[in-house]
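Only one protein chain is missing from this complex, and each of the others stays in its spot.
Read from first to last, the chains carry the letters A, B and C; within each, the first residue is number 1.
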C-alpha cells in the first residue's frame, strides 16, 4: 500500500535511441512509471551533437510544461527519470536526469538505486578539486567520468563503474550513444525493449506496454549495454556478479502488469497469496485485499482456501494533498479519507484481510477498526510477505528502525496493537519458493532477514545526517 | 468508466448544521464526493448571523487553499459543492455554492440536477428587472426567492420550488437555517445523516463514512427538510410525487460503498452482473471487469457463471492532464496510458470483459484490441446495463445523440465496430427486476428507453446554444 | 506624493468607438492612466452585436494576459477601466468595467467617482427583488437601467442618471453605442478626443497623447454624449449644473502633462508654487521639490523667489511590495527605501522643500529628518495647497478624519511634529485665484474647507461600516 506504508521507491528510468518521437515516448513511458516516484521528473534528449533537457518538481504532468516538451520534440534520442527523494534533499537541482555540459561534450544521467560509497568518493573528489552541484549520490558518476582517462568511452565507463559500490541502474546519454548499466548484484530492475525497430530500456515492462514496445528481456546484473546509430553492443563491466533482485519489487513496488522474466507481478503476488494460505489456518466468510497492491495476493489466497474474495475496502481515487489540520484523530482521518469499508459486504462476516506488508502499522490498525465498525464479526490479517524489520540501503526509503513496527515488536504484539483477531505473515522460505518457481536468479531479502548482500559498513546514514546538518 | 465514457455527473452536495468542525467535515465530505465533479468546489458557512464562503476551480485540493479553509473554521454551519460543468460555462462565477448578499439577509445555494425551465424563468425575471450573475440554471432559485412574498421563509421556499421544473437536490443556507429539498421525481440522490448529534445531508452515503457520520435514511421525492438550532422539521413542498431515481447512479455514478435504501451500489452492481449472466450465453476461461466501476458487476457475473474473475486490465493511478500532441493515434494513446492489459493473465484465454456501459465505444474498441494484442483468443463484451441511447436532461452530461454510439447503431453493429467476438447488453426488464429486488420506489430509465419522466418539451438545448452564441 | 500621502484616486476610464485597433488603443490609454488606479483593470469590447470582456487584479500588465488581449482584438468598440479600491472590497468581482448579460442585450459599465445615495438605492432595489453581484456603488446604475421603462434608450439613461446623487463619470457600452455621462457637478474630469476619425473619451488627456489622439475639449457637468456608427450626439441629462471640479486633480492626481481646458497641470502646479512663494517669506539657499508630483510647484516657487531649485531628493524607481518586517523603524524604513537625499547638494544649506500636500505627515517628517541628517542647516516646508482637513465623499480615498493630521492639529503643531524650521501652506483664496486664472468654471474645495457641494447627509460611512460587518 504505497502511500500509507512508509516505503517509497526512489526512481523510475527510461531511455530510447533513434526514434522520431523519442521525447514523446519517454513522456508516456515515465507516465506509466509514475508510481516509482512523484517528487520530480525530467527528460534529456540528444540532437546527435548536443544534449537538451527539461526538469521540474512534482508529478510528471506538473513537472514538464507543454512548451518544454515541444522544445525537446525534434530530437531522436531521449532518457527520462521520475524521482522520489531519498538521498539528497527535495530541490530542483536534485531532479534527474542530470545534464552536465563541457567543451568536450555533454553527459546526461538517470539513476535508480543508491550508491553506498558515494559520500567517501565525493569527499575524495572534492579534496582533488571537484565542486558538486547537487546533494545526490548519483553525481559522483559524472565526476569520475570527467577525470577518467582511457582510450575509449566504454573502457572509461567500465573503470568508473568498478569504483562504485551499491545499487545502480544507470541510463547514460552522450550525444552519440545511450549506455545502460546494472550493478553487479542487479538489485533494481532494468528491462530491454524495442519500439518500431529502436531499442529502449525501462525500469519496468509496463513502460513498454504504455508505448506499444516489445519487451525483449531483463537486463542482467553487471551488464553494460551501449546503443548507437550503429546498433547495440552487449557487454559486462565485471564478470563477478551476484544476482540479488529486490524482493519488494515483486511484493509491491512494481505495477501488477509489469513482468519479470516474462511473469507478471500480478501472477507472482497471486502465488504469494496462495503460499500464505498454506501457512494461515483461519476460518472465515470472506477475503478482502487492501486496494490496490494487495488485490492479487488476496485473489490467490481466496482461490487457494475457497473463501470468496469481495471488494470490502474501497480506495478514494482522489488522494492528493488535503488540508486537514493536525491534532486529535488527524492521522486516522487522513486514512479514512483514503480507504472506506463497504458495510453491507462485511456486516456480520468473519473477514480475512490480505495486505502485502506492514511498515508502521497505522493503516492496519485503521482497517481493522473500520471493518469492525462496519459490522465485521472477526478480522484476521494475513500479510503476503515476511515481517519487515530492517531499513534498505539500496534505494528504498524506510527511514529508521524506530519507525518499522516489526523491528520492535513480535507478530503477536503487532496483532494486539492493530486489534486483529489473528495475524499471519508469510515465511521467508515460502517467499523464496515462490520466487524460484518463477525463475528468479536470486533475491535480496535484507529488509526481512538483515542479510545485506552489498557491504554497508561505510555507514551511510551517520554521514548523511552530518551532511544535512551542514545545510547541504 | 468515468473518464472514458463521456458520461459526467455534474455535482455532489453536502450540508451540516451545528457542528464545531462544520467546515472541516464539509471539506472531508466533499473529498469523498470528488468523483461527482472535478471542475470546481466551494464551501459556504454561516456564523449564525452572516454567511462566508470560498470557491475555486479544479479538484477540491486545488480549489480551496489552506488560508481559505482556516478562515471558515470558526463557523458551525456549512454547505459544500463539487461541480462538473454542464449548464453554464467553465468559469469561477459558476462554481457553487452560490452566495447572495443583501441587506435583508444572505443566501447560500448548492444544487445537484438540472432545471429544464430555467431559461424561460430567467427571461421572465430579466424582463421584470433582474440581473443575473452567472450562466447557471441554479441561479433562478435565488431570484425567485428574492421576489417571493410570504409570511414565513418556508412558505416562500415552497412557492418557489413549485415554479421549478426539472431535477433538483438543493442544499440552501440561510444565516439561521439549513434547508434541504428534493424535486418531486427524486431524480438525484440525497441522503440524511447525523454526526455527533448534528444533522447532515449528502449526495451519497460515502460522505457519511468519510466523516464518521451515521446514515439515517434516503430523502424522498418532494421532501422539504429544515434544520435549525431548534431541531429538524420534516415536510413536503408538494404532495404529488413520482419517484424516478436516476438508474445511472446505480450503474456507475455512485461510489461502490455508497448505499441506497441501505444497499451498497457494490451489491446492486454485483446483482446487475448476475442478471447479465442469465442473458449472456458464452463459453470462456476468465472474466475481467473494466476497472474500477465495473469490477462489482464482473464479480457477480463470475460467481453466477462459475468462471474465475481475474485482474486482466489495470488502471494507471496517475491520470491527470497529459501533454500528448493530437494527431494519428492520439486518442488511442490517451486510453493506452490509462488502461493496460496483463499479458500473462489473458494470453491464450477466451475472455469475457464486463463493462457497465458503452457511450462512444472508444474505450471498448481499445480494450478489445489491447486484450487480443496481449494474446486473448476470444474477447466477449458484456454490458451490465441496456444500450444507452438518449441524452439526459436532468443533470448528466451526454452532449448529443450523435456522440452516443447506440443511438446510431445496433448491438451487432457496435460489436463489429469494437471488434469483439460477441456483445451482450442487459435488458431493461432485468435491470428493473434488480432495482425492485433492492426496494427501489421507481427509476428513471430515459437514457435507455427515451421515456422522460419530466416533460422536456421546453427544448433546453436550442436555447442554450443561443445563449452561448451570445457570449454568455 | 501618491504612495505616501494616503490619498488615492479610485479610477481612470477610457472609451473609443469604431476603430480597428479599439482594444489595443484602450490598453495603451489605460497604461497612461495607471496612476489613477493600480488594484485592477479591465476592458469590455463590442462586436456590434454582443459584448466581450476581460478583467484582472493588479497593474494593467498583470491584470490582462496576452491571450485575453488577443481575444478582444477583433472588436471595433471598447471601454476600459483602472481601479483603486474605495467603495467595495478588493475582489475581482468589483473590478470594472462591469459586464451585465441578459436576453435583451448586454451592458458594459466603467465608472469614476462615488455615488453618495448608492446604498439607499440598492436597498430599495433589493426590496423590489434585485440581487447584486458586487459591493460596488456603481452597480446600481445597471439595475436602475434594467428596470427603467421608456420609449428609447437615451431617455431611459436620462431617467436613471437623475436618480443618482454624487460624483460620476460614466462610460457605458451597449452593443451599438457608447454613452458618456458626467454628473451635474462635474467633480471628476472627463475629456473628449478623436483618433483617426473615431471619437474617444478619457479621464485625462495624457491618454490621448499616449495613443496619438487629438484632444477636442473637456466634457461639461451634466453632459450626456452618445456615440454610434451614425456619429456623435451632444446632449445634457439635466439643465441644472453646478461645476465643481475636484481641486486635487490639479494639485496632484492628474499627470503633469494632462491638460484641463488646454492648460497642463504642470503649468497650474507651477503657478500654485508661485502663489505659495508670495505667501511664504523665508530665506534659503536652495529649493527642493518632493519627486515627482511636486517638482512643478517647486519650479514655480524657485522662479518666483529667485532661489535655485536642485534635485536634493531622489525617488527609487523600483518601489513595489517589499518584505520588510514590521516593528521598530519599519514605517520609516519603508519611506527611506523610496526617497533619498543627495548629500552634497544639501550639506550646509538652508533648504526650502515644496510638497503638494500633507496628509498624515509621515513622509514630511522623514524628509525633514533625512535632509537634516544629510547636513541641511535649516529645512523649511512649503505646501502648494491649503491644509487638507476633511475626507472626500466623491471618489477619493481618505479614510477618516483621524488619519488626517490637519484635521487635528494647527500648522504650527504640524511644523513641530515634522520637525521643520517653518511650515507654510497656500491659502484657499490664492488657490482659487490660480484656478480662475486658467479658466476654471468652479472647483470643489471640500477637503480644505468642508463645504461639500453635493449633499452628503445620507451618511455614507456608517452604512458602509455596517455592510462590512455583514461580510459584504
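The rule is short, and it goes like this: contacts are C-beta pairs under 8 Å (C-beta built on N, C-alpha and C of every residue); 3 or more make two chains touch, one makes a residue touch a chain.
Quick caveat, the model's predicted, so the values are computed rather than measured.
Asks: Taking the complete complex into account, which shown chains does the hidden chain touch?
Replies: Over the full assembly, the chain not pictured touches A, C.
Asks: Can you tell me which of A:126, A:283 or A:429 touches the chain that was removed from the display?
Replies: From the options A:126, A:283 or A:429, the contact with the absent chain belongs to A:126.
Asks: Looking at the full complex, which residue from C:95, C:109, C:144 or C:295 touches the chain that isn't shown here?
Replies: Spelled out, the listed residue whose C-beta touches the missing chain is C:295.
Asks: Would you write out the residues of chain C that touch the absent chain, in ascending order?
Replies: Touching the chain left out of view, chain C contributes residues 24, 27-28, 31-32, 34-35, 38, 59-61, 64-66, 69, 206, 209-210, 212, 255-257, 259, 262-264, 266-267, 292, 295-296, 299, 303, 308, 310-311, 314, 316-318, 320-325, 333, 336-337, 340-345.
Asks: So that we can see where the missing chain sits, which residues of chain A does it touch?
Replies: Here the touching residues of chain A are 50-52, 100-104, 106, 122-123, 126-133, 135, 142-143, 146-147, 467, 470-472.
Just so it is clear, only the chains that are shown with their structure count from here on.
Asks: For chain A and chain B, let me know how many angstrom lie between their CA-based centres, rounded off.
Replies: Each chain reduced to its C-alpha mean, chain A and chain B end up 36 Å apart.
Asks: What whole-Å value do you get for the distance between chain B and chain C if each is reduced to the mean of its CA atoms?
Replies: Here the centre of chain C sits 51 Å away from the centre of chain B.
Asks: Taking the mean of the C-alpha atoms as each chain's centre, how many Å separate chain A from chain C?
Replies: 62
Asks: Provide the list of chain A residues touching at least two other chains, using ranges where the numbers run on.
Replies: In chain A, no residue touches at least two other chains, as defined above.
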